[in-house]
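These notes are about the structure you will find just below.
Below, a portion of the complex is reproduced, with chain positions unchanged.
A, B, C and D are the chain letters, set down in written order, and residue numbers restart from 1 in every chain.
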Amino acid sequence: MADVGVFSWSLLAFQPPGWGGVLLAGFAQTVQIAIGGYLLGLILGLGGAIGKLYGGPVARDLLEVYTTLVRAVPELVLMLILFYGGTDVLNKLSALAGYGSINVNGLAAGIFVIGVVLGAYATEIMRAAIQAVHFGQIEAARAYGMSPGLIIRRITLPAMLPHAIPGLSNLWLTAIKSTSLLAVVGFTELMLVTRQAAGATKAYMLFFLAAGVLYMLITHVSNFLIGLLERHYSRGIVGAAK
Amino acid sequence: MSNDTVAALHFRNTGSKGCVRPHRIALVCVGMLLVVSAIWLMQWDWVPKYSSAIAYGVWLTLVMLVVSCGLGFVLSVPIGLVQVAGPWPLARLARSYSNIIRGTPLLLQLWIIYYGLGSVLPRYPGIRGSVLWPYIREAWPYALVALVVSFSAYAGEVMRGAFAGVPRGELEAGRAFGMSRWTVFRRIWFPRAVSRVLPTLGGETVLMLKGIPLVATITVPDLYGVFSKVRQETFIIYEPLLLLALIYCCLTGIIVGLFRFFESKTPARH
Amino acid sequence: MNDKTDAIQVSEIRKSFGSIEVLKGISLSAREGDVVAVIGGSGSGKSTLLRCINMLELPNSGSVTIQGETIAMQDDGAGGIVPADRKQIERMRSRLAMVFQSFNLWQHMTVLENVIEAPIHVLGVKRDEAIFRAEELLRRVGLYEKRASYPAYLSGGQQQRAAIARALAVKPYAMLFDEPTSALDPELVGEVLMVIGDLVKEKRTMILVTHEMKFARNVASHVVFLANGNIVEQGPPEQIFEAPETDQLKRFISSIH
Amino acid sequence: ASAEQVHVGFAAEPYPPFSSPDASGNWSGWEVEFMNAMCDAAKLDCVITPIAWDGIIPALTGGKIDMIVGSMTITKERKKSIDFSDKYYSAPPGIVGAKDLKFDATPGTLAGKVIGVQVGSIHYAYAHKHYEPAGATIRDYPTQDEANNDLLAGRIDATEMDRIAISTFLKTEQGAACCELKGMVEFDPEVLGEGVGVGLRKGDKELKSKVNAAIAEIRKNGTYDALSKKYFDFDIYGG
């Protein structure tokens, strides 16, 4: 009690008994899941957006159900359902196929869960971005005899990027932050190790603030990189890049 | 995928909204089948016992949502405005506030405020005896503060874009008619900005609704808390989660519906 | 003509953006009932001049007098001037009505709401009365049927007419028009010019920036030709269009058709 | 073949003196040593897998882990979804409260007080069953640790935990300064159960018999008592 307001910084040392190394390991884990989940989300989102815009009626309705459900239910609940239900179903399937229970890699499960959640948001972002591309541009491409695949590749996607980047970059920040929810399912990412460190040492404020600094660090670096990307891809849009 | 679907989509938008097309009927049937089999095959006998607790949880969640979004929005207006038109120190301040809050997880903010700040506060002599103590020792004020702060940062960012997005010409038109700054703000800038971003604000409100379960980790018994209690007491794993997801879908539907209603009251953008 | 008072008097207005001097000391006056047409190439500073008159753009030096009252300015301590009294500016502006090139209708209000907004919230007219007058004006510009529509649903010509009705609703002492037809389809230009023509017949004081030379010639009592931030030539329309003196004006007139 | 790998679920939150991780990620505590001894005896290759307490049962049924060694009390309710080994310790629960408040462990005296408990623990079940109806407010914490912390901060008046946790808590400087044991709670077998056992997936008969045999063996050969002495000055196995 004597050190109220004074942090014992030695707790953050990298070598045990300092917790710095543990924190950094958790942080690395966080970044890994976030990147993996985000990439998966982007792939799902791109497929989803194209499916929603150009797909058949059944595909469109199913995608609508996917995006609506995932965006309506809290991530925490989705994670519990997907994390436990998902592995449950997987086990049952593999049992049916005669492989017995398989142990799902925690990292893969985390990436899967985050990816599915982010995919729904990415679908909507990319769909809106594609729609924001002035229709005349696509029409001009058709008027020059381009095939649909070529149009998507050469015109729609690159023209959509400047519209999608702000949404997608927000989504990236969301990805980083939503890894913190995996703490609830006992995944050893930054939040959970923070809590362990705080609980073990009782230095709650110190570790929470340290975690905050780490999160800020990554969002800041990301913001900087996103800014570069945005400037690159919004060439041709007046007043887009500041 | 033909050329012409591409064209048709862009032109027609959502022309035919028929729910009675054959594939829809098939999908609805599959959905019904899933629901019926869920009802039959899964275990729901716990629902009556907890129904009043669930209702209370819904009520508490809604109260927190309304209060945090309401107060958060009120805060977000100056936060957004000073970034667009304020003096630079204020603009900087608002910018950093918004960056810090949006850059860290809500879960962490809740813990910092409740376990961090909350455990430091009582150590100051005098606080335990003060009239505020009954509130300070409760968990919900911390939850509310964290939610309001969070919403104000996210909505502030939306409002910043909204204020910046109102065409300068319309503001100039206001000034050209001799309106004072306050009148321009009250009659043109603010309503115009809000009407542009109503859908986005609706989205932020849904995000807020979905963030509320995190307050259960600081002992506030919201809707999610009620269901984790159900799960802990009955050891039923999936059914409570599914019902919880359903309730959240309904709440989201209501929020989206409300915002649609407000949107229909404001002119379309195109 | 000399017995008419000066409605708008602009003297020695200078305005720079950064290092570029856009207006290099412009003086101009319009007497009551005058229609002054400002013509000139793109970028010659026409819009800037108009915007300086109602102080949407602060001139670097010079003064503006409306109806005998000079807008009080004071040094801003950095070599420029700023209005000394915001209330005065607001009062002045409520006497001048500006019609913008891009209409600038308030998109979140219906046509009628656009028209009654300034009378109610600036002049303090009662709502009923404002509506009564607004409907009369809308009938006059042929938009009565569209009074409940939002601007986004109007054609360009209709929007411009709505903007004119909005300007007229404040019973302005003088009107400033900034290229009221340049954003319009050729087919819509006619209807807007007709409405402005009506206003001219009423002997309203107006300053009018325009690209429509034929129109300027028909309605203006005075034409000012701006180039590179200077008034190069001015005079009655016959003189400007039929007997241009400077080469610059001659070139300009021949380039327009 | 050598021993097969068995994933042992531990509550990810520190729960001294039973299990807590240190900065190098090693787990230590009585329960960790117990597990090691047991696994040695059963010739199992055990791997510690930390799982949040809240999700530890789904993790077991979902196959993420194969057993739970997490101070989990054997109760009727839990038995509906998982199996248990024989008990490996038992500790009766008690109430700890601030020194300056007057109450004991009977529901009547706790009326109007705020009691913190860990979500999903037997104390949680007990408090909701006996103290809440009597007029106490129950606050549910993710971990006991946080409840203790709030007790120190004065934000709750009391907490219910088992005797071992109580003695550990009251040995800490802050705990000793603020709080005292108010009394042991009245026994209710329905919620307080039959001691602490290893949680096992339903139907995992083979593992269950191995575990039971191992527990019996280490109790018989003295390993159990030897490692308990390092932590406790009384018989943790209970009667």
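Note that contacts are C-beta pairs under 8 Å (C-beta built on N, C-alpha and C of every residue); 3 or more make two chains touch, one makes a residue touch a chain.
The shown structure was predicted, so the numbers you read here are calculated from the model rather than taken from an experiment.
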item	value
Chain composition of the complete assembly in this structure file	A x1, B x1, C x2, D x1
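Keep in mind that, in the parts below, only the chains that are shown with their structure count from here on.
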item	value
Target chain C, source chain A, minimum contact steps	2
Furthest chain, CA centroid comparison against chain A	C
Central subunit by CA centre of mass proxy	B
Pair joined by the larger number of C-beta contacts - B-D, A-D	A-D
Distance between the centres, which are taken as Cα means, of chain D and chain A, whole angstrom	36
Where chain C and chain D are represented by their mean Cα positions, the distance between them in whole Å	82
Where chain B and chain C are represented by their mean Cα positions, the distance between them in whole Å	46
Set of chain C residues in contact with two or more other chains	none
Per-residue multi-chain contacts in chain A, two or more chains	1, 80, 84-85, 183-184, 195, 204
Chains touching one another, given as label pairs in label order	A-B, A-D, B-C, B-D
In the complex, chain A residues that touch chain D	1, 16-19, 21-22, 25, 80, 83-85, 87-88, 91, 101-104, 183-186, 188, 192, 195-197, 199-200, 202, 204
Chain C-facing residues of chain B, complex	167, 169-170, 172-180, 183, 187-188, 191-192, 195, 266-270
Contact set on chain C toward chain B in their complex	54, 56, 86, 89-98, 100, 102-108, 110, 117-118, 121-122, 150, 152, 170
